[in-house]
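Structure first, commentary second.
Missing here is one protein chain; the remaining ones are kept as they sit in the complex.
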Amino acid sequence: MAEREAGLAAEVELTVRYAETDQMGFVHHSNYLIWFEAARTRLFQRLGLTYSQLESEGIYSPVVAADAKYLWPARYEDLIRVVARLDRMTAARVRFNYEVYRVKDDKLLATGSTMHGFIDQAGRPLAIKKRIPLLWEAAKQAGIGSGS
Amino acid sequence: MAEREAGLAAEVELTVRYAETDQMGFVHHSNYLIWFEAARTRLFQRLGLTYSQLESEGIYSPVVAADAKYLWPARYEDLIRVVARLDRMTAARVRFNYEVYRVKDDKLLATGSTMHGFIDQAGRPLAIKKRIPLLWEAAKQAGIGSGS
Amino acid sequence: MAEREAGLAAEVELTVRYAETDQMGFVHHSNYLIWFEAARTRLFQRLGLTYSQLESEGIYSPVVAADAKYLWPARYEDLIRVVARLDRMTAARVRFNYEVYRVKDDKLLATGSTMHGFIDQAGRPLAIKKRIPLLWEAAKQAGIGSGS
Partner (left out) sequence: MAEREAGLAAEVELTVRYAETDQMGFVHHSNYLIWFEAARTRLFQRLGLTYSQLESEGIYSPVVAADAKYLWPARYEDLIRVVARLDRMTAARVRFNYEVYRVKDDKLLATGSTMHGFIDQAGRPLAIKKRIPLLWEAAKQAGIGSGS
């Protein structure tokens, strides 16, 4: 538990929805990317950055890469905990990684990561240090490198 | 609030996910049916009926009709409360209705209803009274009519 | 078939996706609203109105009500035809109805309707006759009433 709290991390709990299952009887694998995002949203909120507010300032954060490993299936009505952690930051990009747990037995069901750029409405890349200083400073304080 | 607790009702809270928005900047209208279902799942749980358990007994509850009215848009990061209420029951069908509120100002964003049958794995209709007596008795006690 | 071509109608074909199924083994009912929308998009295109272009002119068309009846389940890999038809128009609102067929046996799986308003970016209602004259004239020529 302590390990999960360390660094720049946040978590959300959610209950698996019927619509998230597929005919194999498991959660369809595409939904994990949506769950990752829910935990990432919470992490931004913890930093005092609401994603909605960033967008209102014309800052968008598209996903440029994503990956996931599926270890054990999640099922309908399972209570799930998703942990997002800031993993790496460069001048213009940031990477988060994720862990998905089944709450009742703390079983790790999936892991993953996403890489994000920051762009303005015209699609031009933005410097994190200048445009999202809260994120930059928080990463520095957590000892997360900003080397490329 | 008191009104919401009356009868056979249950509610869930959820935070709007980014993937649920569309390019209009609002939650896409199809997601409300998924939210309705989350509250219906909770209502089944309150009755001691987990939907997963029903399915393990070979009882399925397909949606035969659904409708929704969209009054005000939900937006990314909004905290939402969805109330499901058992509305009507006949020998083989049950109807739920729903209300979707934005928590911060208790604003009613949408209403809707779904009608469900109960079938076995071969698709044959099941009598609620016989196969799901917990649901039948709960509805009776709540004064919810079982006339056709 | 002839009947389907009459009036202001359009159709799309689609193959059921695995992610659209749920653990009951059928297409989850929320997806039909998304399929309705795909056929509605095609109908707008047939009128020379791309929905993307409307939005670039600051015209949005939120769904204010939707309903569906589910007659028979759609299954993974089924080829599906969705028909959208302009049903009714008033000064500020338009209603479409839909039919969902399984192509291999022309079986009607579902029907439904959606009601739409037209608003600008500030959320103010727009008059169809003035702001979307192509739609207004097409409805007139098809004999679709504009009474409230």
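Letters are used for the chains, namely A, B and C, taken in the order the chains are written, and counting of residues starts over at 1 for each.
One rule holds in what follows: a residue touches a chain if its C-beta (ideal position, glycine included) is under 8 Å from a C-beta of that chain, and two chains touch if they have at least 3 such contacts.
These figures come from a predicted structure and were not determined experimentally.
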#### Entry: Absent-chain contact - pick from B:His28, B:Arg102 or B:His116
B:His28
### Query
Which of these touches the unseen chain: C:Ala38, C:Val64, C:Ala92 or C:Ile119?
C:Ala38
### Query
From the list A:Leu47, A:Ala68 or A:Ile144, which touches the chain that is not on show?
A:Ala68
### Task
Could you please point out the chain A residues that touch the chain left off the display?
23-24, 26, 29-31, 33-34, 55, 60, 62-70, 73
#### Entry: Where the unshown chain meets chain B, residue by residue
18-19, 21-26, 28, 30, 76
### Task
Could I get the residues of chain C that touch the absent chain, sorted low to high?
12, 14-15, 17-19, 33-34, 37-38, 41, 45, 50-52, 75-77
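Going forward, only the chains that are shown with their structure count from here on.
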### Distance between chain centroids, defined by C-alpha means - chain A, chain C (Å)
35
### Task
Identify all positions of chain C at which a residue touches two or more other chains, and write them in rising order.
23-24, 26, 30
